[in-house]
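Below: one structure, written as structure tokens.
Only one protein chain is missing from this complex, and each of the others stays in its spot.
So that you can tell them apart, the chains are marked A, B and C in the order they are listed, and the count of residues begins at 1 in each.
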């Protein structure tokens, strides 16, 4: 099998954004937000929640854990907030733009704080580099949705 | 044993606010927020998360579930948001006022939306009445903390 | 107002177990489990989730954080597992005894592990002492429910 096909099957076939988009299409209610931006944001929230949980634990195992306190705390907050945002954005029954906006604002804020903190350790710790990337992707996805909601 | 003593031991002795306050006192770091307002808000967040989870399920078991769709959705969002707020507020290492403010704002918003929705069914459904009360208590506790943070 | 009345109003009136019990009474569906044991277990789960979240953060702020790695990790697991158990137990629509049993088993296990770990630091860290107590209460409440389910 060609590398491309393997990538297509294992990578794209399992892409979370793709599955989330299919779920949005299957919803009986009306969804006013752009579905691509929405699917991307939900996927970014869940991925960031995982990355931050893993980064907090990886920091905890570092010899220099005492210097990574702020990173761990920010990771834990960001994991919780992204997880909740991903859930709120996955619901479309009785949509409430005000609540969505408030949650996206908190999420973008958490991702900014955690991305900045992790970026500061990215050269020393690969897990912080990966986590910072996940935070940036999620922050951008939240801000894109916020622009749409107005 | 007198009723008063039983209440004192079982009620107050197990009061969540009391335990949370003791945890705040035991923290080695500095906590700038008023600890009573903070403990009250954390307790209100966890109680509201439970009440909303239970109310969503109680609504789901009602014969008129089709008319309670909005209530269920708002309950689920409020449960997630209050749960996350309760966790963020329980952390004091490397405190970030901006993130705390953003999360408290989203939480007060969720509690207001859910409290309003549940209050509309309070006369028909006792679980909505209890849940509306938990939402009001949590909304007020969030707003009180928000005033302090400025 | 007498101290007893104040306790009754502020303590018992706000006791989480009491509110949870009222929610159980308001549920339209049938609940086969003993409601007192159930309310106590739900309250213990939410309280333990809070205590473990707070203890993980308090450990993170200790000077000797490097020696508290295991405690922090166990706290974080226990917080997540107790939070989820508290939610599962708060639902009674289409009750599934097998799932409830599996979740209670995992929760009792998490509380045992975290209670043991925290108890080992209880004399040095007050937050570990309080957390160990919350874990013991929750472990016992889970085991009591497990006996009922059989």
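The criterion applied here is as follows: a contact is a pair of C-beta atoms (placed from the backbone, for glycine too) under 8 Å apart; a residue touches a chain by one contact, two chains touch by 3 or more.
Just so we're clear, the structure is a prediction, and the values are computed from it rather than from any experiment.
Which listed residue (C:31, C:64 or C:102) would be found touching the missing chain in the intact complex?
For the chain that is not drawn, the touching residue is C:102.
In the full complex, which bits of chain B touch the chain not displayed? Write them out.
Spelled out for chain B, the touching residues are 56-57, 60-61, 63, 65-66, 69, 72-73, 76.
Please give every residue of chain C in contact with the chain that is not shown.
With respect to the unshown chain, the touching residues of chain C are 69-70, 72-74, 76-77, 80-81, 83-84, 87-88, 91, 93-94, 96, 98-99, 102-103, 105-106, 109-110, 113.
Across the whole complex, list the residues on chain A that are touched by the chain not included here.
These residues of chain A touch the chain that is not shown: 4, 7-8, 10-20, 22-29, 42-43, 46-47, 49-51, 53-55, 57-58, 60-63, 79, 83, 86-87, 90-93, 125-127, 130-131, 134.
Everything that follows uses one rule, which is that only the chains that are shown with their structure count from here on.
Report, in degrees rounded to the nearest 5, the angle of the rotation taking chain A onto chain B when the C-alpha atoms are fitted.
Result for this pair is 180 degrees.
Which two chains meet at the most C-beta pairs?
B-C
In whole angstrom, how far does the Cα centroid of chain B sit from the Cα centroid of chain C?
Measuring from centre to centre gives 16 Å for this pair.
In whole angstrom, what separates the CA-based centres of chain A and chain B?
Averaging C-alpha atoms per chain gives centres 25 Å apart.
With chain centres taken as the means of their Cα atoms, state the distance from chain A to chain C in Å.
It comes to 29 Å between the two C-alpha centres.
Touching two or more other chains, which residues of chain A qualify?
69, 72-73, 76
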